[in-house]
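One structure coming up, written as structure tokens, with questions to follow.
In this view, the complex is presented without one of its protein chains, the others remaining in place.
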Amino acid sequence: MTRLTALAQVSLVLLAGIIGATAILSWHAQIKPVDKANPETFDPALVKRGALLSALGDCSTCHTAPGGKPYAGGMPLPTPFGTIYATNITPDDETGIGTWSLAAFQRAMREGVDREGHQLYPAFPYDHFTQVSDDDNAALFAFLKTRPAVSARAPDNDLPFPLNHRPILAGWNLLFLSKGPFQPNPAQSAEWNRGAYLVEGIGHCGACHSPRNALGAEKRAQAFAGGEAEGWHAFTINAASKSPVPWTVDSLDAYLSAGWHGLHGVARGPMQAVSDNLSQVPAADVHAMAVYVAALMGTPSAQQTTKGDALVAGLPTTGTGSKPQSAGSQTVPLPVTAASDPGAALYANACASCHESGRPVPFGGIKLSLSTSLQAESPRNLIHLIVSGIPANPGLKGPMMPGFGAVLSDQQVAQLATYLRATFSSQPTWTGIESEVAAARKASKLADLAGAPMQIVSTTSR
Amino acid sequence: MMKLNVNGADHSIEADPDTPLLYVLRDDLQMNAAKYGCGLGQCGACTVIVDGEAIFSCITPLMLLEGRKVTTLEGLGTIAKPSPIQQAFMEEQAAQCGYCIAGMMMRAQALLDRNPKPTDDDIRQTLQPHLCRCGTHMRILKAVHRAAELMQSAGKAAPKGAI
Partner (left out) sequence: MNSPITDVSRRSLLTGTGALIVSFSLAPSASAQAPAAVPDPTANPLTMKVHGSLSVDPYLDSWIKIDASGSVTIFSGKAELGQGISTALLQVAADELGLPMDRLTLVTADTGRTVNEGYTSGSHSMQDSGTAIRIAAAQMRDLLIASAARQLNVPVCELVVSNGTIATKDGTSVAYGALVGTTDLHVQAQPVSNFREQTALKYMNSSVPRLDIPAKVTGGAAYIQDMRLPGMLHARVVRPPSYKAVLKSLDTAAIEKMPGVVKVVRDGRFLAVVAKREFQAIKAMRALAAAAQWSETASLPDQTNLPAFVQASAAKDYKILDQHKESNPGVTRLEARFTRPYQAHGAIGPSCALAQMDKGVVTVWTHTQGVYPDRAAIAGMLRVPPAQVRCIHVPGSGCYGHNGADDAAGDAALIAVAMPGTPIRLQWMREQEHAWEPFGPAMVTEARAALDSTGKIVDWNYSVWSNTHSMRPGGPGALLAAQHMEKSIAPPPPAPLPLPEGGGDRNALPIYAFPNADVMHHFLPDMPVRVSAMRGLGAYMNVFTIESFMDELAHAAKIDPVAFRLAHLDDPRAIDCVKLAADKFGWDKRAKSANGRGTGFAFARYKNLAAYCAIAMEIEIEAETGAIRILRAVAAVDAGQAVNPDGIRNQIEGAILQSASWTLFENVSFDDTRISSIDWSTYPIMRFNSVPMQVDVHVINRPGTPFLGAGEAGQGPTAAVLANAIADATGQRLRELPLTPAKLKGAFRI
């Protein structure tokens, strides 16, 4: 969706909201400011629980600018409507939430309204957080109030009229916000319900993994059918999952907490931060999330299972007795062919030495027949990886892949992507590859040229 | 047989298309600056510039370089006529063993070519793909800043034909 058409639709539909609902619905009382809380007054156990919830909710991921102080905001969040900057949620009186009471915090989480009564943009996923319990909000609040206060004002949002007019969001809320606490499903296990609470609420997985409508709201009827995150495609994680080897509770659990799984590859792009955060929360919570997501995906068909089993059977053995390391992590590459398909030649000469080496994931290049990127509707993630690679995770063990954007022409990237799609998936040929290449190059240049301050070592593994 | 342009000169290379550029530079052209460090694109010792962008020559197959312009450290200057960045690394004594330095210099050069006044953060971020084991990083940073200054003054002097 181009920005212009989106804008036009938004403008039309929201007109009603602006006229009809704004006056009444958008009015929210200011909640009285409170004096800065003494961090010592918070129960350390509550703070600790809040830290885990913050990890489950990826709060720092959006509320920390590259190279900025944690939770001090300023991170640009690109949306189809313009750029929104995450706010400072450290307890700074002037620029953060220093004067917020628990009631103000809870109202923001549930209704998308700040302490002073202004509407917040739903880039802040209050449509999910509305399900977070009172207790969890109190813990999260205690955690944020005990962070070092940082004075930092986020840049003004870059949104066109009328979207820069916050009251119109009242109309959006009327249409799309279903408030209310999480409703457990008594027919399901306690673990399923815990997983549902985390995935639907604080974890806000659907914010990326569900498609959005013209007004930027998640299409509830197509929940988890795949969406978008920071220029990456967030894969389908419902029954239509395209994973070549069907996911299981165990593989999801391992992937979410470790950031990789041998049959599914490594979590990169925006998903990397999610798995980094989940590596720090109790294993039982990650397992519960895995149970719920596996249930969303349902039981794979016999055909999917057979296909997956065949792929697994075809993998080289790893570990003791296997080949890599005695001669390097790259072993025998494909024979160089004077292939008439230029994509095949590119793969053989530039990719195969790692991706055919048999060195296991996460440090070896994944066997591409296992890669969901090649099964997706869009070549976006594949192209990001080809262009930018996977940079080192500073100071930590982690997979690395060199980017090839500087040496491959747009045409060569397209040839390679087309060849890989045809060879490693049974899905139809991609279209629109060229525009995806341009977008990926732009993203990599922005990262390169922005002169953004360095992000210091910022992740840990369990 | 493939044509390869390195430091402005065309060469005819007879090597398999999967041969990494690194080995073509070192074996066929007898050049020294690009170094084998890992062969995996993890350390940066092999870095050269292709059409203005720093690349790892150890994982770039020859077949991708038809019609491209490759620049190596040898192409920037000589001991007798060092380029600004070479001059800067000498002035700052920015080497211990020096094995990583040629690659560092090439990525820094590519940065300076597109951003003549980089901040300290720009330089650190740009050099993130590069490893130095001797711990010469502080001097490398200083040398890149110094190179920016030298390029600046050379640029100003250029109309007079200084460089």
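Chains here go by letter, A and B, matching the order in which they are written, and residues are numbered from 1 within each.
The working rule: a contact is a pair of C-beta atoms (placed from the backbone, for glycine too) under 8 Å apart; a residue touches a chain by one contact, two chains touch by 3 or more.
Computed from a predicted structure; not experimentally measured.
Visitor: Which positions on chain B touch the chain that was left off?
Guide: So the residues of chain B touching the missing chain come out as 15-16, 19-20, 23, 26-27, 30-33, 35-40, 42-43, 45, 72-74, 76-79, 82, 86, 89-90, 93-102, 105, 124-125, 127-128, 130-139, 141.
Visitor: Which chain A residues would touch the chain omitted from the figure, given the whole complex?
Guide: Where chain A meets the chain not shown: residues 44, 47-48, 51, 60, 69-71, 143, 147-148, 319-333, 363, 392-400, 454-462.
Here, only the chains that are shown with their structure count from here on.
Visitor: Could you work out how far the Cα centre of chain A sits from that of chain B, in whole Å?
Guide: Here chain A and chain B have centroids separated by 36 Å.
Visitor: Spell out the part of chain B that touches chain A in their complex, as residue ranges.
Guide: By the definition above, chain B touches chain A via 16-18, 39-42, 50-51, 53-56, 59-61, 63-65, 68, 114-115, 118-119, 121-122, 124-126, 128-129.
Visitor: Would you mind writing out the residues of chain A in touch with chain B in their complex?
Guide: The contact residues of chain A facing chain B are 67, 328-330, 333, 336, 345-346, 348-350, 354, 389, 391-392, 394, 400-402, 404, 406-408, 412, 448-449, 451-454.
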